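Heads up, the thing below is written out as structure tokens.
A protein chain is absent from this complex, but the other protein chains hold their places.
Then we have chain A:
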Amino acid sequence: MNKVMSNKAVIALYVLPALILIVGLIYGPMLLTGYYGLMEWNGMATMTFVGIENYIDLIQDPKFWESAKHSFLLAFFSTLSLAGYLIVSLVLAGKIKGSDLFRKIYLIPMLLSSVAIAQLWIKIYDPNNGMLNSLLMSMGVETPPSWLADTNLVLYAIFVAILWQYAGFYIIIYYAALKGIPESLVEAAKIDGANPIQIAYKIKVPLISGVIKVTVVLAIVGSLKYFDLIYVMTGGGPNGASEVIASYMYKKAFDTFDFGYGSAIAFFLLIITLIVTWLTRKLTATEDEVQY
């Protein structure tokens, strides 16, 4: 048994192709990004080593800080919205008729491409013929805002589209976790006279705190690297009002061919992602994980 199942040649044959792919296309490039960040480079001609110049420029670049601020705002709102998703899941996981159908309906936007979602929401926000402003005008609002062209509103307008896209994803995660709670615990609490809200707040939510922690990390990290929808919906505009770290990096690298500076931003994004992941886990770490 052991002899056949520890055949080194077979192991290498099974593991190496995938390993080469992830080292070559994920880890290698990830490290190279930090290295390219030390270069003056337009992507084609030779590179010139400039040391940490790009990183110094980055720290002094107000446009970069503006986009970082937007990324963190999105992360903050996304984390807040988790509470709403949790409440919906608590309701769904109760013995409610049609919960299966609701869950499937909530999930549908998550299956669509960001490009399709972006184009759909551009139409929804269209100042003249869009769904939203037509609704507002029929309710008597005479000059409804032009959502995506308004520097004060654009980020919030995009956030609503993000909410729409990810609602089902988080609801499904919470729902699966809630369904994993043993029925006996809830029954015992009922016998002790706890009402549904107490059961939800004092028993169910603490029992799935591990999953909640994971979703907090997912929401924050996901927001920090958010790109597709913003790039298609507004391209970071108007006047940088919806620029985020990833879209700023993409612009610098692939629109203005400043690959060194783009790499510096990308490396910053990687580091901040890792730090935030670590920090969130540390801060939300419970003394000992709940045991059933």
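Remarks
Simple rule for what comes next: a residue touches a chain if its C-beta (ideal position, glycine included) is under 8 Å from a C-beta of that chain, and two chains touch if they have at least 3 such contacts; residues count from 1.
To be clear about the criterion, contacts and distances are computed from a predicted model.
A single chain of the complex does not appear, and UniProt lists its protein name as "Carbohydrate ABC transporter permease", one of "Phosphoribosylformylglycinamidine synthase subunit PurQ", "Carbohydrate ABC transporter permease", "DsbE family thiol:disulfide interchange protein" or "Acyl-CoA dehydrogenase".
From the set A:173, A:186, A:207 or A:241, the residue in touch with the chain omitted from the display is A:173, counting the whole complex.
Of the candidate positions A:75, A:162, A:199 or A:249, contact with the unshown chain belongs to A:249. Considering A:30, A:59, A:80 or A:188, the position touching the chain not shown turns out to be A:30 (whole complex). Taking the complete complex into account, A:92 is the one of A:74, A:92 or A:157 that touches the chain left out.
Hidden from this view is one chain, which touches chain A at 1-2, 4-8, 10-11, 13-15, 17-19, 21-30, 32-33, 36, 43, 88, 91-92, 94, 96, 102-116, 119-121, 123-124, 128-131, 134-135, 138, 164, 167-169, 172-173, 175-176, 211, 214-215, 217-218, 221, 224-225, 227-228, 232, 246, 249-250, 253-254, 259, 262-263, 266-267, 269-270, 273-274, 277.
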